[in-house]
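Right, I'll just put the structure down here and ask away after.
One chain of protein is taken out of this complex; the other chains stay put.
Take a look at chain A:
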Amino acid sequence: MEYVVISFLCLAILLYFLLGGADFGAGIIELFTSPKNRSKTRKTMYHAIGPVWEANHMWLIITIVILFVAFPKIYSTMSVYLHIPLVIMLIGIIARGTAFVFRHYDAVKDQMQEVYNKIFIYSSFITPLFLGIIAGSVLSGQIDTEAKTFVAAYVFSWLNWFSLAVGLFTVALCGFLAAIYLIGESKADDDKKRFIKKAEFMNIAAVVFGALVFITAKMENVPLIDWVFQNNVGLIAVSLASLSLVLLWYLLLKGKTKVLRILAGFQVTMILLAISYAHFPNFIRFKNGDHISLFESIAPIKTIDSLGWGLLLGSLLILPFLGYLFYKFQQKEE
């Protein structure tokens, strides 16, 4: 059952990254769209994510619940030492979710719309930035359980170059995912062209920030290069990711829009795999060299059993329903 629970944890993180990421990305793209095209972008976007955004964000909640039920030590350590970025991320989530709904359901369309839009696009940027920073901090080894001062314990645990680079990298990936997703959703040609441009832009940004992640990893003594390049899985994953990128651009030029999504999703999955494989099952690294590993911090067996069954039965109920939702709202567009 441990493996079931851990698989669900990984799956939930991955799906949140892909679906929630595309969702955030839509706002990021809006942010980087010139004001005159924004309202068009917004329309396409609303059509694409309106029915599913709520469900996309459930993956975050599933992740959290699995963490606190099955890996309470990890949950409590993160809550204590990464309190500040978590709070900022939460504020981002609140601002974004509410602004998105408010701007749609405000019965009067007036200058308030501009306010909602501003909140929406900035929080779409900040939230994944801090998600990335949190992920980076878990790996960065800057969490110091013996710290004596406030700043050392609660600020430098996450404020470092490596975490920042991971944050920016995350933002770029989200934007990339969203651009690819929206290409398939847009009907007008000029819309499509704009999203292709955006995809290019985000792709370049991702490569730049990706490089930055490696550079800062070196600076902060995170053995990232070893994790990725010193084992076969990491190597294969990275090669597959690069290969799929080439394929992706080839298909894009050919105008095949639907396969792109699978490729983009695959690519991001490979990147996550490359980063985390060698590190697994260790989860949090501390300054003094300690780790918290998934297996050592796991809850007692009865808890894991019932959680595992709960997850299995739950997904039996959920997945067909969710699939049907996506299918139904894809279909009507044709």
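The working rule: contacts are C-beta pairs under 8 Å (C-beta built on N, C-alpha and C of every residue); 3 or more make two chains touch, one makes a residue touch a chain; residues count from 1.
Everything below uses one rule, namely that contacts and distances are computed from a predicted model.
As stated in its UniProt record, the chain not included in the shown complex is "Cytochrome ubiquinol oxidase subunit I", which appears among "Cytochrome ubiquinol oxidase subunit I", "tRNA N6-adenosine threonylcarbamoyltransferase", "ABC transporter permease" or "Electron transfer flavoprotein subunit alpha/FixB family protein".
Between the chain not shown and the residues A:M78, A:L252 or A:I284, the one that touches is A:M78.
Seen across the whole complex, the unshown chain contacts chain A at 50-52, 54-55, 57-58, 60-62, 64-66, 68-70, 72-73, 75-80, 83, 86-87, 90-91, 93-94, 97-98, 100-102, 104-108, 150, 153-154, 299-300, 302-303, 306-307, 310-311, 313-314, 317-318, 321-322, 325, 328-329, 332.
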